[in-house]
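One structure, pasted below without further comment.
Note that this complex is displayed minus one protein chain, with the remaining chains in position.
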Amino acid sequence: MPALTASQFVGKDHSAALDDDRVLAMYEVMLLARKLDERMWVLNRQGKVAFHISGLGQEACQVGMAFAMARGVDWLHPYYRDLSFVLALGMTPRHLMLQVFGKAEDPSSGGRQMPSHWSYPPSRIVTSSSPVATQVPQAAGIAFAAKLRGLDEVVVATLGEGSTAQGDFHEGLNWAGIHKLPLIVLVQNNQYAISVPVEKQMPVANVADRGEAYGMPGVMYDGNEIMESYNVAQEAISRVRRGEGPILLEAKTYRPTPHSSDDDDRSYRSREEVELWKKRDPIMRSEQTLRERGLLDDALAERILARCVNQVDDATEYAQRAPYPRPEEALQPVFG
Amino acid sequence: MPALTASQFVGKDHSAALDDDRVLAMYEVMLLARKLDERMWVLNRQGKVAFHISGLGQEACQVGMAFAMARGVDWLHPYYRDLSFVLALGMTPRHLMLQVFGKAEDPSSGGRQMPSHWSYPPSRIVTSSSPVATQVPQAAGIAFAAKLRGLDEVVVATLGEGSTAQGDFHEGLNWAGIHKLPLIVLVQNNQYAISVPVEKQMPVANVADRGEAYGMPGVMYDGNEIMESYNVAQEAISRVRRGEGPILLEAKTYRPTPHSSDDDDRSYRSREEVELWKKRDPIMRSEQTLRERGLLDDALAERILARCVNQVDDATEYAQRAPYPRPEEALQPVFG
Amino acid sequence: MPIKTNIEALNETLAAEMRRDARIIMMGEDVGQRGGVFRATKGLFEEFGPGRVIDSPLAELSIIGVGIGMALNGLRPICEIQFADFIHPAFNQIVNEAAKIRYRSNSAYHVPLVIRTPYGGGISGGLYHSQSIEAIFAHTPGLYVVAPSTPHDTKGLLRAALRAEDPVLFLEHKKCYRLIKGEVPAEDYDVPIGVAEVKRAGGDLTIIAWGLMLHESLRAAEALARDGISAEVLDLRTLAPLDREAILASVKKTGKVLIVHEDTLTGGLGAEVAAIIAQGAFEYLDGPITRLAGPDVPAVPFSHPLEDFFMPNAAKIVAAARKLAAY
Partner (left out) sequence: MPIKTNIEALNETLAAEMRRDARIIMMGEDVGQRGGVFRATKGLFEEFGPGRVIDSPLAELSIIGVGIGMALNGLRPICEIQFADFIHPAFNQIVNEAAKIRYRSNSAYHVPLVIRTPYGGGISGGLYHSQSIEAIFAHTPGLYVVAPSTPHDTKGLLRAALRAEDPVLFLEHKKCYRLIKGEVPAEDYDVPIGVAEVKRAGGDLTIIAWGLMLHESLRAAEALARDGISAEVLDLRTLAPLDREAILASVKKTGKVLIVHEDTLTGGLGAEVAAIIAQGAFEYLDGPITRLAGPDVPAVPFSHPLEDFFMPNAAKIVAAARKLAAY
């Protein structure tokens, strides 16, 4: 069983059952994420924040999954590009900006972690670290506990395609397969691990080709298409919730920005390639669909944009003014 | 592409090209290994040696591979059950017994390592450790060096099926696949990792099912059948030598003894199962084939057995008498 | 009071704790049907079944990683690493993950996880079945490290570990499993994490040890007593965080200190103990702070003469203590 395509896996159009408000909400959160992300770049370029690592361009696969999850019930063990994902699950722009500025009120870490290292128990977003792929066995453990305790919880772990080269990925999927755990591993394949292209990372064409090695479906789909992303996510969540065992998803996507604010991507890829992918921008495509469906017109688009920009402004201002942690806060918490 | 069977993979009968002496030599080295192995058990039960871990029952897949390799050219990065393998590649019963007794002359380690941790540069047998699966990326590195240096060398790494759960296995195969390295990873699937049966180790039926995830053929075969083992090995070596890239082999076999001299296997498997597998003993089956082919009669069988027992006696006596290392030898070598 | 071996105390306490708290899960290689390669988990699979006693795949990184996840979702896993020498593949999950999760999340998440592992030499285990691993983990803030040496402390510290809200590395000296016997009260008690104990009082010098070396030190103290040298033997029991007060109090009393461990000398935990004393009891010292430890070689060799040469023991302790006492 090689990798499945979206249509082979899904069978039906789950998105047809979404009411218009939900569809518009998906669009809005993607746009909010985009505006927030862009602002973070600006703040970094202005020298106001030390570091930014972007989720820009990967919004659709994240938001599609978030909208298929039961918020506060299902778990997300995220990675650093999940800015849209954590927003869609209930973190606010203020939350995120507070971390970017390293402020005391940062709910993820109280200023201890670098930006994009989220943690938010109300949304069951698990504290994330920098060493890649460590979340995969941990997510398997969360899922295992849910299963052993008889709880109806699905766990989603995300990571980049480059990170699948780590032993953690292999070991985590192995456990999930053996114990048929309620786990979805969502690989966001943006085709580079910093500068290293996919063909130097792995000898297979698709990450999803590896599902079979763990006795689970491997599904690849267009991660820049919000409805396809939602359909695959909804199908995966339903199956996992029914107890059919774990699933490996591969969202094909792209990172139009440099890897992080410390990177310069000109050394390893052409401008043409980047431009090409900008034409497949998930938000642009989503907007187009909404307009075609008659859900969005210029007036509404403007109102939504204004709401987003407002929130971004508010968050920036709030976070900039918020107090830093007291220095001695560095000493704790070590033990509970 | 799911796991291939031996006949799907091999295509032709390489063993037909073996002359009778080679065929008999294969039999003899298996028998020698068996007798040596049995003696080690006895010495352990007599309290004369601290520890034994056995290759008993896994002789055929090892000897089949050894006879397909170019001795002194191709590399073996072995694991602790490869007693037949290292004998077939040129280590002697004395060499092995010297390590079992922890004597100074032990060529593998000068008495530093536990028994069955071999090392022998003349046969390109790489020093082995106890943490399982670490040899897989190392073997990939040896193969990578051979490729970069333009040397015509094939590298064989062996391990048990349980050890394929380690991240090292995944990472090593990933490198091998990406760089099309001259590497054969031979998994000896004896169906248990100490007490843990295969179905608790992995969610797939065969280790070979995982070859595809690394862009390489995965081949499963009867590892208790010497000619099938040789055919698969010969085919694999030839392909790898031709530069076609790495191969994952899975020899189906069984360990009729407890895991080691410290184990009691009665707690985790039935005597019936063990008895069943004793009927598939590789040496018994090899003997039968040889007799059918008219290569072996009672007289020759007895002469071979006598030679083996003689060597085992000699090795035991020699090793028992050999001096221990001087205590201060413990202090070196740390740096060269 | 009943007399038990270390491993009996361990096994019985594991069972009792699992009866008390349904959140406790035992997992690791061969811990189920086989009852562990040292039989530490004997009977647990039969009593608690495969939902609470889990035979893991052979993969330490994920034994810990999965354990962390379980701990994050309401369970209290005990992860067995079959030999301490095989904990290294899990180093990243322990040091970068388990030990840092409370700090990095500002206590929003924490990891009540016990990692049990047999360690130590003297059993013909060679390079990879003899290692002492305490120094590298005692240098990991966010992780407790305990190493009980007696059946009494095994029970009390295991109970304390299973009540801690943060990860605990629980080190069991494998040579002591069946060698050491002692009284174990039937009633419930904890030995608090972080508290050392004077296992033998004395006035001329202090010997600081843990694990197998604690017992060798006690034997040495007997011999020294026959020479008229009165050695105090301090059992650290908890290796992180160290009981600074107990260490300093004993050294201030005796003025001389010998630190003994079987781990290799350089960068071993004895260095930290020495540093604490050199800074905190400087004015009380009547002689150089002395360490007796395994030599700086990659690991414990297998062959008897080599292993014996490597391992500190009562005779070597006596020799070092005599020299120090005569200073």
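Chains: A, B and C, in written order; residue numbering restarts at 1 for each.
Criterion: a residue touches a chain if its C-beta (ideal position, glycine included) is under 8 Å from a C-beta of that chain, and two chains touch if they have at least 3 such contacts.
These numbers were taken from a predicted model, which means no experiment stands behind them.
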| item | value |
| --- | --- |
| Shown chains that the omitted chain touches within the full complex | A, B, C |
| Per the touch definition above, residue among C:146, C:224, C:269 or C:325 touching the missing chain | C:269 |
| Full-complex contact with the absent chain, from C:41, C:290 or C:313 | C:290 |
| Per the touch definition above, residue among A:34, A:77, A:112 or A:239 touching the missing chain | A:112 |
| Contacting the left-out chain in the complete assembly, out of B:167, B:211, B:258 or B:282 | B:167 |
| Touching residue (missing chain; options B:32, B:83, B:143 or B:283) | B:143 |
| Interface with the unshown chain - residue positions in subunit A | 50-51, 102-104, 109, 111-114, 117, 129-132, 162-163, 165-168, 193-196, 200-202, 262-263, 267-268, 324-332, 334 |
| Residue ranges of subunit C at the interface with the undisplayed chain | 61, 85, 88-89, 91-92, 95-96, 99-100, 102-104, 127-128, 135-136, 138-142, 240-242, 264, 266-272, 274-275, 277-280, 282-283, 285, 287-291, 296-299, 301 |
| Touch residues of subunit B, complete complex, unshown partner | 75, 107-110, 112-113, 117, 119-121, 126-127, 129, 131, 134, 136-146, 148-149, 153, 167-168, 171-172, 174-175, 178, 332-336 |
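Simple rule for what comes next: only the chains that are shown with their structure count from here on.
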| item | value |
| --- | --- |
| Greatest separation from subunit B - chain, by CA centre | A |
| Averaged-CA centre spacing for the pair subunit C and subunit A, given as whole angstrom | 41 |
| Centre-of-Cα separation between subunit C and subunit B, whole angstrom | 37 |
| Shared interface positions of subunit C, touching two or more other chains | 56-57, 59, 61-62, 89 |
| Residue list for subunit A, restricted to those that touch at least two other chains | 167-168, 171, 174, 178 |
